[in-house]
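The other protein chains are all here in position, but one chain of the complex has been omitted.
The block that comes next holds chain A.
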Amino acid sequence: MELKDRLGKEVILFDGAMGTVLQQRGLKAGDVPEKLNIEKSKEIVEIHKSYLKAGAEILTTNTFGANALKMEEIDYSVEEVISAAVENARRAVVESGIEAAVALDMGPLGELLEPMGSLTFDEAYNLYQQQVLVGVEAGADLIHIETIADLYEARAAVLAAKENSNLPVFCTLTFEEDGRTFTGGSIRSMISVLEGLGVDGIGLNCSLGPEKLEPLVEEVLQYSKLPVIMQANAGLPVMENGETVFKISPAEYFKPLARLYEKGLAVIGGCCGTNEEFISLIAENLKNKKVKEREVIKESLVCSPSQSVDLAGVNVVGERINPTGKAAFKDALRNGDLDYILKVAVEEVDAGANILDVNIGLPDIDEKEIMVRLIKELQGILDVPLQIDSSDPEVIEAALRYYNGTAIVNSVNGEAEVLEKTLPAVKKYGAAVIGLTMDDNGIPDTAAGRFAVAERIVNKAAEFGISRDKIIIDCLTLTASAQQEGVKETLKALNMVKEKLGVKTTLGVSNVSFGLPARPVLNRTFLSMALYQGLNLPIIDPNDNEMMADVKAAAVLNNIDQGAADYIEYMAETENKSGSANSAKEIKNESEEKDLQSVIIKGLKSEAARLTEAVLKEKKAIEVVNEYLIPALDIVGERYEKGEIFLPQLVQSAETVKEAFAVLKAEMARTGGRDISKGKIIMATVKGDVHDIGKNIVKTVLENYGYQIIDLGKNVNIKEIVSTVKVNKIKLLGLSALMTTTVKNMEKTIKKVREICPETKIMVGGAVLTADYADMIEADFYARDAKEAAEIAKQIFE
């Protein structure tokens, strides 16, 4: 029987360790084991053979680190190493006459991916793709991705494997004892994401011995419907005379495996410290045995690596990342000012949103490019799962590719063309999807009509292999003032799809009250009615405390929030928040700051907006800038120069001024007054560098002086900087780098900008830079600190 047919039915045995065996045979610490595929192929074949004799049915090639990043350090190419490695495993099979499959082994790349590291998702994908292509060509039978600690990296590897081969794909991650990976990933998120991507086997390896790994593997067995793989270390290593020693015996190693076999473990092998004796003992006991049946707990999860949400409950989807009807939001999008949007997102999460809807649909922007950037930024700072909201299938596909988790797609509807174009990506990335109960003929008037559309969507999704637990139906809220009789039909339809189709439900709520007075009353009442009918995902503004409270209360009354635990916690937190706001007020009252200028000098950020509004009643915006903000900044600057205050205080004052500016900008937009911006400056931390604080300090101070900053963030590639400079006809570009190694990229960036935009002036700063160094890399200016950067800007713009 073929491996793929046996998988999940009979126990399949992997081999044991390669790396630690090679070390025992004299491989030096720090040396690259993959080169031995070529230099000592006989020895590698021997190790493979020993595992075959012990009973292994899958041989893992000696290619754990055989990616182009690591192979740079030796004299062989990825092609040479992987071809030799697959050949070695094949030879062992032929020479020993024992049948076995050959698994192309792919370990972590050795560099951390964005946003924590500087390796991009595409770079990671390309590295894995190269390995897969060579492995397929060399004749591997399956692809085994292992010891991965970052779910994003696992996604890159799995996608590379699935898109470039037809081989079965296994993927195992490595966890610490607390059930988290080094990057914070959870077991449930791993299951959700990897099952979504369609791997053939899932599990855990390395890091711990089998006993410590046992409860974690049990969790996988409880929640994953896929065949479960386990490759534990031979216990925790001990250092003896400078050597790593594993002390556990094969018999001890086997005990937890025997227990897990009873619970349904399907694929077993060994990791660091194991050898053929371990595999032999497992083979004696379990080889060819039937995999035990198990109950799998069904969930409908969407997730980020560290946080998952079961759609079966009631969860709030934040609606505020959406430009519709918001001038400031639109401006931010057009200017590429993602910070504005990130702040909206942070507020929503702070207010209790469980999922964030992400909609940036504007006709005059590159929606795909900005969506991808925004997704990366959001997942860099927040842990809530995202809901990709777009009508463009290309945007959806791109967002799903770069999203590190299981997302919701918002949305498809009953139109055949929409379904055909969007569902393939939903399936490929394992996303959940919202189906709107409308089609080419519009929204059906009756509940029965909407139910029919929902049923059509469910059936079509099934054709694409998307199961009902991934489907969310939106029965569409109608406006009571215009279609009063339709409101009840929506609620009726909601109940029908829930009961008869067994899918989850969502609704945008606030539409219901359009055109009527006291809208919040109607919104809340409608929300309560919908929750009673079984609404799972209300899409609302989470900053609306009363709506939030309604959701929490309904979850108690509907017997969803067991023991009212979530309700009690939420109410305690709300109490707490308003309590701390009161006490904060008291501190302010004591300090009796009524004057905008002294508020800025003291850096009392939360007071700035209110006082600016007060001053605006009597003064024009530009007068506020000249009479309050600039003089206050001058005083702060002077004190800083004299050493009376220090950098954190300077920055605190700068952030206070920023709050005041926000009020002024809104006022200008309202009254259509002259723009107070003195000019646009681009700021970026160069490629390879992820230290961003210095640049952010400079940015904050420059904003204070009235410049509009386009902040491209950290680890920014040259192309992006050049194109943004060009599009915005930028006069001044500020670049930051912390390390000597990344100053090289600064130099390259400067060269490229000079080529394309010779008019643009460039200032540079960062820990290792000096005026001489800045000269050497041909920057126009060296800014020692934020104050100097402001002076340089003044020179350019005034």
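Keep in mind that, in the parts below, a contact is a pair of C-beta atoms (placed from the backbone, for glycine too) under 8 Å apart; a residue touches a chain by one contact, two chains touch by 3 or more; residues count from 1.
In this text, contacts and distances are computed from a predicted model.
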Protein name, per the UniProt record, of whichever chain is missing from view ("Vitamin B12 dependent methionine synthase, activation domain", "ABC-2 type transport system ATP-binding protein", "Branched-chain amino acid ABC transporter permease" or "Paraquat-inducible protein A"): "Vitamin B12 dependent methionine synthase, activation domain"
Contact residue for the chain not shown (choose from A:346, A:416, A:448 or A:521): A:346
Per the touch definition above, residue among A:7, A:56, A:119 or A:309 touching the missing chain: A:119
Contacting the left-out chain in the complete assembly, out of A:67, A:322 or A:742: A:742
Identified contact with the non-displayed chain, of A:328, A:690 or A:757: A:690
Per the touch definition above, residue among A:139, A:179 or A:648 touching the missing chain: A:648
Touching residues (missing chain, whole complex) on chain A: 28-31, 69, 73, 108, 110-112, 115-119, 147, 149, 174, 176, 181-184, 206-207, 239, 242, 339, 342-343, 346, 380-382, 587, 602-605, 645-649, 651-652, 654-655, 688-693, 696-697, 699-700, 739-742, 745, 770
